[in-house]
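Removed: one protein chain of the complex. Kept in place: all other protein chains.
== chain A ==
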Amino acid sequence: MIQAFIHAPRYHVLVEIALVIWILRLLFFTKSYRSERTVLTEKEKEDLIEDWQPEPLAPPLSESDAALLNVNERIVDRHIWEFCSKIGKHVTVNGHECLNLASMNFLAMNEDPLIEEDAVASLRKYGVGSCGPRGFYGTVDVHLFLEEALQKFMGCEEAIIYSYGFSTVASAIPAYSKRGDILYADESVHFAIQKGIQASRSRVRYFKHNDMDDLERLLQEQEREDQRNPKKAKVTRKFILVEGLSMKHGDLCPLPKLVELKNKYRVRVFMDESLSFGTIGKTGKGVTEFYNIDVTEIDLITGSLEYALGSVGGFCVGKSYVVDHQRLSGLGYCFSASNPPMLSQAAITALQILQDKPEKLERLQENSKWMHRQLAQIDGLKVSGEAISPIIYVQLSDATGQTGVDRALLQRIVSECEIQGIALTCPAFLDDEELFVPPPSIRVAVNCDLTKEEIDEAIRIIQNVVRDVLSTRDAFAQ
């Protein structure tokens, strides 16, 4: 080849060299081969910064938000004329003396003089705040006593307490379920569970409310997928998240079927008993007691001290190896100050009262059934949920289906009842952030201290108000 090159005519070599240079130029020096990097000048950058207009931090209030704020303006105070002076069976709302059918103070623990004495004694020993998280000298002996009392009461190996009801389940879920794990949740779980799911970053599949067939369908789907990919299945933890007594519907979770599915498909169950703890079951142990199911079948039970026990905070109970993990991994436990000792003391005393005076719970359950029956008889209203549930959702039986209209109507019923001496409330939801918003309704909360006469009187008033409000609506409609 070299020989050929030498022997080739001069002009030939020249032409070839020119060709090679041209190709090289085409390859490296033409615009189309240059990577397109735009470098902004300082001035352009400054202009961009100058031009940028952020959205306002808080958008102007929408109509529904403004309405919520109005609701927010309802000021409750203790009832002045009654013998019992705390927010309890009676309250004043915006200056009107009312029978309280709104606070979820089911067992009237807030008015109990014994709790008051114990809480004050604790205040006089420990002060109000604990001034530290549990790890750093925020553990007061009272917290240990409360954990022990809860663990003994529920018949579990260990209990852990949180200082805020909402943060309990929201911290417990991400402590176990991580990215890559699967959560099966009831579609109408309450907001704290939704936040827990979000914080865990796990995959989530929702099943229809209390629909065990739907859950089984999802579990079977997953089983098929697991068979295709056994390596992944070996490290994917699965959890079912349910509420014992639904916060949005007031009905019980079908636990026997759920436990069957849990064992069949080897999925762990976390159950939130915020409402059912202290209100359901013969001694108030919740849904497991109601169905007569061994507590150890449920891997983790979370609950609230804020409703039945009339204190503040929440708790989890379960096996030691499960619960103890939260002492290092439950974010709301590790990074938050512990519960004020006086409030934990109030919970201890309330738990003791719950065991010493079983008649409180009996009366609550009787009252719930009676209230449920009486409400169902009011014309124009529809009642849903379990008869034994201490919260009862009341909807309009001929609802328009337009959320705004129905809500306004129910709100008028609530305001009118308030003037006539019955405190009610429409449950508050953040519509655009909720996964499932139940139809507009009024939530009636039952108190164990209500007498049959008081319930009947309340029903009479509600009945009259509903009739009046609905007749004006009908008049408008015509």
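We adopt the following convention: a residue touches a chain if its C-beta (ideal position, glycine included) is under 8 Å from a C-beta of that chain, and two chains touch if they have at least 3 such contacts; residues count from 1.
One rule holds for everything that comes next: contacts and distances are computed from a predicted model.
*Asks:* Consult the UniProt record of the chain that does not appear here and report its protein name from "AP complex subunit sigma", "serine C-palmitoyltransferase", "Ribosomal protein L19" or "Kinesin-like protein".
*Replies:* Not shown, but named in UniProt as "serine C-palmitoyltransferase".
*Asks:* Who touches the missing chain here, A:99, A:204, A:298 or A:346?
*Replies:* Result: among the candidates, A:346 touches the missing chain.
*Asks:* Using the touch definition from the top, which of A:6, A:27 or A:49 touches the missing chain?
*Replies:* A:49
*Asks:* So which of A:96, A:203, A:217 or A:268 would be touching the chain we can't see?
*Replies:* Of all options in A:96, A:203, A:217 or A:268, contact with the hidden chain holds for A:268.
*Asks:* Applying the definition given at the start, please give the residues of chain A touching the unseen chain.
*Replies:* Residues touching the hidden chain, for chain A, are 40, 42-43, 45-46, 48-50, 52-55, 57-61, 65-66, 68-69, 71-78, 85-88, 91, 93, 100, 102-105, 109-111, 115-116, 119-120, 123-132, 134-141, 143-144, 163-167, 170, 176, 190-192, 195, 198-199, 233-238, 266, 268, 306-307, 310-312, 320-322, 324-325, 327-328, 331-332, 334-337, 339-340, 342-343, 346, 423, 425-430, 433, 443.
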